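Notes to accompany the following structure.
In this view, the complex is presented without one of its protein chains, the others remaining in place.
The chains carry the letters A and B, assigned in the order they are written, with residues numbered from 1 in each.
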Amino acid sequence: MTWTWLIGAVLFLILAPIAGGLIAGIDRKITARMQGRVGPPLLQPFYDVGKLFEKERAVVTTAQNFYVLAYLIFIAVSGALFFAGGDLLLVIFAFTLAHVFLVLGAYAVHSPYSHIGAERELIQLMAYEPMIILAAVGLYMVTNSFYVADIAVTTVPAILYLPGVFLGFATILTIKLRKSPFDISTSHHAHQEIVKGITTEFSGSTLAQVEIAHWYENVFLLGFIFLFFAWNPVIGIIAVVVTYLAEIFVDNVTARVRWQAALKSGWLAAVLGIANLAILSYMMLGGV
Amino acid sequence: MSTMAFLKRSPWILHYDASSCNGCDIEVLACLTPLYDVERFGIINTGNPKHADILMITGGINEQNREVVRNIYEQMPEPKVVVAIGVCAASGGIFRECYNIVGGVDKVIPVDVYVPGCAARPEMIIDGVVKALAILEERREKMTGAAQTKESARQAAGEST
Partner (left out) sequence: MQTLLFLILFPILVACLLLFVKRTALRYAVVALSALAIGGASIYLLIRYAFEGAVYFAAPSEAVGLAMVAIEMGLALFIIYMGAKFRNYLAIVLAVIQAALVVYLETTFSGNLHAVNNLFIDQFSIIMALIIGLIGSLIAVYAVRYMETYHHHHPEVRDRQRMFFFVIFAFLAAMFGLVFSNNLMWLFFFWEVTTISSFLLIGYSETEEATRNAFRALVMNLLGGVAFVVALVFLAATETTSGGVDLARVLASGETAVVLIPAVLIGFAGITKAALMPFSSWLLGAMVAPTPVSALLHSSTMVKAGVYILVRFSPVFAGTFAGFSVGLVGAVTFVVASAIAISQSDAKSVLAYSTIANLGLIAACAGVGTYMLVWAAILLIIFHAVAKALLFLGTGAIEHRTGSRNIEDMEGLIVRMPRMAVMMFIGIAGMFLAPFGMLISKWAAIEAFVQVPFGLVFIAILAYGSAVTVFFWAKWMGKLVAVTRNRERVEKGFFEEPWAPLYIITGLVIAAVALFPVISSALIEPYVLGIYGATARLGEANVAIMLLMMALLLILPVSFLLFKRTARHLPAYMGGRTATPDLHFAGSLGLTREAQTRNYYLNEYFGEAKLFRPGAAVCIVLILASWILAGVAL
């Protein structure tokens, strides 16, 4: 019995919030620079979350704490599962479960702005789900395994076989990172036409938990990008950095779209993924 | 207990235009621009009372919005401070004699910092926020202190029974 998987999970649970917070800090710094500003300190996200824990406990309904806690826990569990080398599909489904909890929390408070945020979050979920499943399937087709542990040590340059899948994944990554133009359910920046959408009614430590969950999730997503380049860790890390920078750039140069466009983009990205996989399976059939 | 005091490093702002002529509003927004860039201090304009620590009000209170101001103030979780921006927010300014104007913000909710000016300059606004941070920090200490006394009182009561 090998316990290496446990190390991955524990490291993720401990380090991901730190890494996620730092990434968020870098993100804000770079964003500020792109806008010709100095920007907040690097550790600003940690100050923010620390501050939220200092605030008074105020709720609209006690149940919201439950759903948000469940959201945080399941995000952490599924991310841990990913870094433990678990089954990619199970990881994806566990993430869906976590997000459904967040959506339920927004429904539970029974507030107009939260409600619209929750509906839009569900539309986002519907928009990215096909592509993320196809990404897992694509990695399987290249590496013959759904297990992250196997995919991560593959010697096959997956990206060369899956350029379309990668592009599709990068598109829905914008949704998952809550970045413009797809930040329709809630956003990082300033005002939004639906106040703060899904998080409108969360305050204090509840909001802090949403933020920490988001950090966990971002680290997981970057891990997912890495899998496409896993055959060469150096290139992998560079690719992750470049992809994230590209996301920040897109965030800064685009305006928020309507949900229709978000849904269509997500589903078209999946079509791109399918086309890629179709060609790939044709090639594999021909090769055999 | 907690002496980390993150609060003053991360003051989130809710800006409400009570019945400003937009002069002060422009100046508030100017604070966000690259020239002043208040995000350097972790200041974010949230637009949501449930997330905000500082309520910034421009303009005097009128009959229509006194309930609104009270409502958003009540929706903000403790600790919180109120900053009145500009002379209208302080006293009603040149509009104070208008039939619809109630007066300054302090007619409706307690105000902690008054930033004078017509319109208030961005430097003044930032200075006002910094002043507000000290008050905010004081409140937080009082709040955690109160919670601690409550807790220890409860423990003492628990031990005695």
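Just so it is clear, a contact is a pair of C-beta atoms (placed from the backbone, for glycine too) under 8 Å apart; a residue touches a chain by one contact, two chains touch by 3 or more.
Quantities reported herein were computed from a predicted structural model and do not represent experimental measurements.
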For the chain that is not shown, enumerate the shown chains it touches in the whole assembly.
A, B
Of B:R9, B:K50, B:K80 or B:R140, which sits in contact with the chain we cannot see?
B:K50
Out of A:M34, A:M126, A:A170 or A:I235, only one touches the absent chain, namely A:M126
Sole residue of A:L81, A:A213 or A:A239 that reaches the chain not shown, by the stated touch rule
A:L81
Of A:A24, A:V60 or A:I151, which one is in contact with the hidden chain?
A:V60
Counting contacts across the full complex, list the positions on subunit B that touch the omitted chain.
16, 48-50, 65, 67-72, 74-75, 77
Residue numbers in subunit A that touch the chain omitted from display:
56-63, 65-67, 69-70, 73-74, 77, 81, 86-87, 89-90, 93-94, 96-97, 100, 103-104, 106-115, 118-119, 122-123, 125-127, 129-131, 133-134, 137, 140-141, 146, 195, 200-201, 203, 263, 267, 270, 274, 277-278, 281, 285
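What we mean here is this: only the chains that are shown with their structure count from here on.
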Find the geometric centre of each of subunit A and subunit B from their Cα atoms only, then give the gap between the two centres in Å, rounded to an integer.
34
Show which residues of subunit A lie in contact with subunit B when the two form their complex.
28, 32, 35-41, 44, 46-51, 53-58, 190-192, 195-196, 199-204, 207
Within the complex, subunit A is touched by subunit B residues 2, 4-7, 9-10, 12, 32, 34, 37, 39-42, 44-48, 50-51, 53, 77-79, 140, 143-144
